[in-house]
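Left out: one protein chain. Kept in place: all the others.
Each chain gets a letter, A and B, in the order it is written, and its residues are counted from 1.
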Amino acid sequence: MEDFFTIFSPTNPVFRTYAFWSTVLMVKMLFLGIGTGFQRKLAIFSKKEAVKSQTKAVSNVNEDIERMRRAHMNDMENILIFLPLCFAYILTNPFPWLAMTLIKAFAITRILHTLVYAFAPVPQPTRFILFLVGVFVNAYMGFSIVKAFF
Amino acid sequence: MEDFFTIFSPTNPVFRTYAFWSTVLMVKMLFLGIGTGFQRKLAIFSKKEAVKSQTKAVSNVNEDIERMRRAHMNDMENILIFLPLCFAYILTNPFPWLAMTLIKAFAITRILHTLVYAFAPVPQPTRFILFLVGVFVNAYMGFSIVKAFF
Partner (left out) sequence: MEDFFTIFSPTNPVFRTYAFWSTVLMVKMLFLGIGTGFQRKLAIFSKKEAVKSQTKAVSNVNEDIERMRRAHMNDMENILIFLPLCFAYILTNPFPWLAMTLIKAFAITRILHTLVYAFAPVPQPTRFILFLVGVFVNAYMGFSIVKAFF
């Protein structure tokens, strides 16, 4: 284990990769949160319209919100664990290319997971596989930390 | 970017502001969690009473729990992202007064948001504006980090 100076420095490509992709994932979650809020308002509006015109246009909008909300929830369950786990994993001084590959794999599969969940549904098991990649990265990092520290 | 020593030190007012307000927000979330638990127990009790006396006193209590639970959920979506984002933002060595203003603005609007959501409902868009301040601070920090690191 190297010292904090060397590891948490903008000259360390592993830390840069971590900082960049973590920030991207957090901003993504932020927009997903705003999106859920706006869609909810839209749904309330549509509901009023639908009541007026006695149609059933509401259910689809509600389903869309539900999908977005669940995508957000799944993000919280996985990304909020990735952030501290990866921070500790970097402290264990892993091979740089391995660490950077894991970080990118996690970030990209989480972004695709959101797209597939909330915006462009595709048949399963696409989403499930994307979810498993993230879980695998988290689990691998977890076991590496336990191994490195003890 | 300065080094960790200078930044994460009790003599750095930006770090002190971050540590203080982050802790306040986390303690607030903690009590919101306990509050939800206790109100739920209270609701179960009231339900039994209401069943006995055949009244409808239950619905209000349940609505109160729901508001508290949603306030808690909204906190989790926003504060749990603020903590790591602001940590990384401080690393980018921002103007101290700007960083401290953003931290205080975030913390105070989140506290007001909880009050308005869970305890003293006021007409919209009060809560929505308070929510947007927090989102804006998070988004600004996110973009600053991406810009600083790349």
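Quick note on the criterion: a residue touches a chain if its C-beta (ideal position, glycine included) is under 8 Å from a C-beta of that chain, and two chains touch if they have at least 3 such contacts.
Computed from a predicted structure; not experimentally measured.
When you scan B:Val27, B:Leu98 or B:Val122 for touch with the missing chain, the hit is B:Val27. Contact with the chain not shown here comes from a single listed residue; of B:Val14, B:Leu80 or B:Leu102, that residue is B:Leu80. When you scan A:Leu80, A:Ala99 or A:Val116 for touch with the missing chain, the hit is A:Leu80.
Only one of A:Ile34, A:Ala88 or A:Val133 touches the chain withheld from this view, namely A:Ala88. As for the chain not pictured, it touches chain A at residues 1, 3-4, 76-78, 80-81, 84-85, 88, 91, 128, 131, 135, 138-139, 142-143, 145-146, 149-150.
Chain B residues in contact with the hidden partner, per the touch definition given at the top, are 4-5, 8-10, 16, 19-20, 22-24, 26-27, 29-30, 33-34, 37, 72, 76, 80, 83-84.
The criterion applied here is as follows: only the chains that are shown with their structure count from here on.
If you average the Cα atoms of chain A and of chain B, the two centres end up 20 Å apart.
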